[in-house]
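Removed from the display is one protein chain of the complex; every other protein chain stays in position.
On to chain A.
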Amino acid sequence: MDRDRIETVGLRWLRRVLIAAFLLVTVFPFYYMLLLSVRPIERLLLDPGALVVGLGELTVATYAEVLKATDDGGQGFLTFIRNSGLVALAATLLTLVVAIPGAYAVARLRFFGRRQVDFLFLAVYLFPSIVIAIPLFVVFTRAGLRGSLVGLVLVYISQTLPVSVYMLKNYFETIPLSLEESAAIDGAGQLGVIRRISLPLAAPSIMAVALYDFMIAWNEFLFALLFLVDKPHRWTVSLGLAQLADGVEVPKTVLMAGSVILTLPIVALFFAGERLLTEGLTSGAEKG
């Protein structure tokens, strides 16, 4: 009858349609990836529009090809998985070791240059990673670190550090000061306060940051491409997949199997830590 009523009813329906649309648009590419990875390429060419795996069509030969070592005629993704896992784990652990004390200091301790440090981390974001990539490429070429996973870990730490410090700092700031003060009065030193009070309280937040760092390192592509491209046995999964696509005629179904292998760990981690991640990323967002 009146405008309010029309809008309310109209928007209620629009909302339902939009929720369905969002669900479709976000989930479908993942489903499509999975679907193609288990269909034989001949069947895909015959019927590209199929939305389910046909009876008797299902195959895992694509996965076998992707995972098998190159010596056995496969694509050697098992090695890539190991490389990616090692690099991402090392980068995550080292980032935490460096970021936790740093974030605590920026959040809690008054020291000379604290505000500049805060600003520095923001300013770092202004620079394209391609700017950083050029001299690193040069240095690593000279130092013989190109093709080494250690060099890559070092670069990944620098990539995850600013955002880790930022997230952890926001969390440390929410811990009531009185808790730390009472521990200090009870005779705990600075490190004792951090170890006994702040760290246990920040454990969920630290987990979130660890997950986030792992994802960044696992997903990273540019630096892996620049530093590892000449050494196939050092490739990460991202790089290996990209090289697979560039190489000699590889069926799209095999490419999709590789994509599933690359994506699966991240999606699994994400659903395991979804609550932690969404809260960790936006904590402090309300402050504007």
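What we mean here is this: a contact is a pair of C-beta atoms (placed from the backbone, for glycine too) under 8 Å apart; a residue touches a chain by one contact, two chains touch by 3 or more; residues count from 1.
The criterion applied here is as follows: contacts and distances are computed from a predicted model.
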{"item": "Hidden chain of the complex, named as in its UniProt record, picked from \"Sugar ABC transporter permease\", \"Chemotaxis protein CheW\", \"Cytochrome c-type biogenesis protein CcsB\" or \"ABC-2 type transport system ATP-binding protein\"", "value": "\"Sugar ABC transporter permease\""}
{"item": "Touch with the omitted chain, as defined above, among A:40, A:85 or A:101", "value": "A:101"}
{"item": "Which of A:4, A:71 or A:249 contacts the chain that the document leaves out", "value": "A:4"}
{"item": "Among A:53, A:78, A:132 or A:207, residue touching the chain not depicted", "value": "A:132"}
{"item": "Touching residues (missing chain, whole complex) on chain A", "value": "3-4, 7-8, 11, 15, 18-19, 22-23, 25-27, 29-30, 32-33, 36, 44-45, 48-49, 97-99, 101-102, 104-106, 109-114, 117, 120-121, 124-139, 141-142, 154-155, 157-158, 161-162, 165, 190-191, 215, 218-219, 221-222, 226, 237-238, 241-242, 245, 252, 255-256, 259-260, 262-263, 266-267, 270-271, 274, 277-278, 281-282, 285-286, 288"}
